[in-house]
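Note that one protein chain of the assembly has been removed; the remaining protein chains are unaltered in position.
In this document, chain identifiers A and B correspond to the written order of the chains, with residue numbering beginning at 1 in each.
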Amino acid sequence: MARTLITSPATAKRGEVIELRALIAHPMETGFRPGADGLLLPRNLITRFSCRYNGDLVFSADLFAAVAANPYVSFFTVATDSGTLSFSWEGDHGFAQTETVALAVT
Amino acid sequence: MTRVPGLLLLLAALGAAAQPARRSGFEDMSPQTRAMQRDDAQNPGMLWVQDGAALWERAPGPAAASCAGCHGDARVSMRGVAARYPAWDETLQHPVDLAQRINLCRERHQGATALPVEQQDLLALESHVALQSRGLPVAPPADERLQPFRVRGEAAWRERIGQLNLSCAQCHDERAGQRLAGSPIPEGHANGYPLYRLEWQGLGSLQRRLRNCMTGVRAEPWPAGSAALVELSLYLAWRDRGMALESPAVRP
Partner (left out) sequence: MKLALQRRELLQLGAAGGLALLVRPAQATAFEMQSAIANYASGAPVKTGKLRFDIPPLVENGNGVPVTISVDSPMTAAEHVTGIAVFNERNPQRDVVRFTLGPRAGKAVVATRIRLATSQQLVAVARLSDGTFWSHSVDVLVTLAACLE
């Protein structure tokens, strides 16, 4: 389980546009970089990030080797109903992780 | 613990040596990188801090106490601690830096083995403790027993080393503000460690950075954890005195 840091408001007003920020610890090894022995370090990337709001996909990103290590994404969503925001990361070597946060909408 | 007359003299010396205006490496960075440091939601160092907070609560072994077991809430008990390291260790009779102190605690009070230098858990604990001093002024202890070590550290700072035959002072005292290969030369302060270095794509300690610098001038770097590195860190803490601690900082 990689460390993650999700910043999202705990509460929001209905219709308010809220900012969501997600940071995950991951080397994002490009596959182009040689190690100390001169051989290329094998590729190990997170390739997809998605955010679901009560199950509905509201945002996604396809990440490539050019995304920095410990990838950070910031985006916005409209607060509609109270519920759960789930943040998912998928990548090479079967990497898959989901974190959820609660959102109370008044 | 400390002898009074010597202490008074030392305090006088420290106070009288008027600290010139110091410029943190933070000031040399672009606005975007500065934002990365200031914003805890974006600062990659916070991933290590988060790990450290979890490790703080976890006992290293079944019969051992966790850090929290003795020190309670780190936000209270560790406040100001990182700002006064390196500090004197009574048993070893020489200064130790924060990472070494954490390892000594593990060995002496938690029945655990010391973590290897630059190991992720050790960095996590160090960054968690250092965060509790963020914003506080670097306050090297006025302990006269540290003085001979500090003097050696300063001598190392001024000694020319490596194939490039450069001393730390030549770049970071005499040429701070000028450029080397397009990058601005910072004053070389240690007030943000452990920090997330973009070059490393990870968090690392002051010792790692100092060893990098030595490699940079084509010198054989001192071994990680060596006394010489602690002495240099001790001098740097004195040189940084009064500057706000920025841990976990972000640097290019």
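Basically, contacts are C-beta pairs under 8 Å (C-beta built on N, C-alpha and C of every residue); 3 or more make two chains touch, one makes a residue touch a chain.
Predicted, not measured: the structure shown is a model, and the values here were computed from it.
When the whole complex is considered, the residue among A:11, A:74 or A:98 that touches the unshown chain is A:74. Residue-level contact of chain B with the missing chain is found at 29-33, 35-36, 42, 180-183, 198-201, 212-213, 215-217, 252. Although one chain is hidden here, its contacts on chain A can still be listed: residues 17-18, 30, 32-34, 36, 40, 53, 56, 58-69, 71-78, 80.
Here, only the chains that are shown with their structure count from here on.
One finds 31 Å separating the Cα centroids of chain A and chain B.
On the side of chain A, the complex with chain B involves touching residues 3-5, 7, 21, 23-25, 27-28, 68-70, 72, 74.
Looking at the complex, you find that chain B touches chain A at residues 40-42, 44, 46-48, 50-51, 201-202.
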